[in-house]
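Apart from one protein chain that is not included, each protein chain of the complex appears where it belongs.
Moving on to chain A:
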Amino acid sequence: MSRVVLVTGVSDDFAARCARALASLPATTVIGVDLVPPRRPLDAVTFVRADIRSPVMTGLITGRGVDTVVHLPRRGPGRSRAAAKELAVLGSMQLLAACQRAPGFRSLVLPSSGEVYGSSPRDPAVFAEDRGHDGGPRSPFAQDCLEVESYARALGQRRDDVTVTILRMAPLMGAGVRSDLTRYLTAPVVPTVAGFDARLQFLHPADGARAVTTAVERCRPGIYNVGAPDVVVLSQLLAWLGRPSVPVPRAVARALRRTRSRTGLVVPEDLDGVTWGRVMDVRRIADELGFQTHWSSRQAAEEFVALASPGVLRRVLDGRGAEEGNEDG
């Protein structure tokens, strides 16, 4: 049985990686959609330049016989809040509306974000999928993800022949990953929240892409957390990176985030995620979809560190080590 998969937002590196991974599955045709052409060749993926908010999508999905849609969320850098919401939430609404119209459409895979769980001192240390996420402050991106998830579930209820798989992913980490979090980690000086060493869980993009292909292949409805099972803490990661950190009180960190465009200091949008950190229970996807990550959080972080430019502290320490070595010699 052949399969036609539509992947949105393929100008993004991770989406392109997912699209290429899907195209390597047997008997699978992959169509990549975005407004901007991808930076790197998509190999076997057919690129269609289209806006997911436009009525063209209905024709595209029906005309090409698309049965599976992989809709990736995105947090573009430097976009204004209104524009980001416009693209994320309204774009998703319109795409899902087009899917609902298409008779051949069978499955929606929605890679969402673990940020939807939020993070606070009142939360459990490890989030399971059935954890309610009522109230509580969320980053704007997490709010968008929650909204898109709710539209996806609604689509599943309206079309009971459609399987909706939601993948809540841990932050991507690995060589060359560019995200809000990695920009924060690679700033020359990293402001941290004093007295809070966040527990961080990562997902290597290769594992992320494999999770998406597994979800497409297995076609099981439900919500699944995706991430490596182990944890690294923020101070550890900054030590590996050799980045000097400046502990500031939480209120100051919040103020820095609001004024980050003016101060030049990078504080991630998801400040709670680097204060208390966030760890997800990844047992469900292992049990039900048989998916396990190849990269641990630590390995993903080490790969990222190896290719990141060395921070001031690491250069100083390595330099001192070299000098001592010379003296000994």
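Assume a contact is a pair of C-beta atoms (placed from the backbone, for glycine too) under 8 Å apart; a residue touches a chain by one contact, two chains touch by 3 or more; residues count from 1.
Methods note: contacts and distances are computed from a predicted model.
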| item | value |
| --- | --- |
| UniProt protein name of the chain not shown, from "Acyltransferase", "ATP-binding protein", "Carbon monoxide dehydrogenase small chain" or "ABC transporter permease" | "Acyltransferase" |
| Selected from A:V36, A:L90, A:V189 or A:V233 as touching the chain missing from the view | A:V233 |
| Touch criterion as defined above, residue of A:P124, A:G176 or A:P244 at the omitted chain | A:P124 |
| Residues in chain A touching the chain absent from view | 121-126, 128, 131, 193-197, 199, 201, 229-233, 235-240, 249-250, 276-277, 279, 281, 298 |
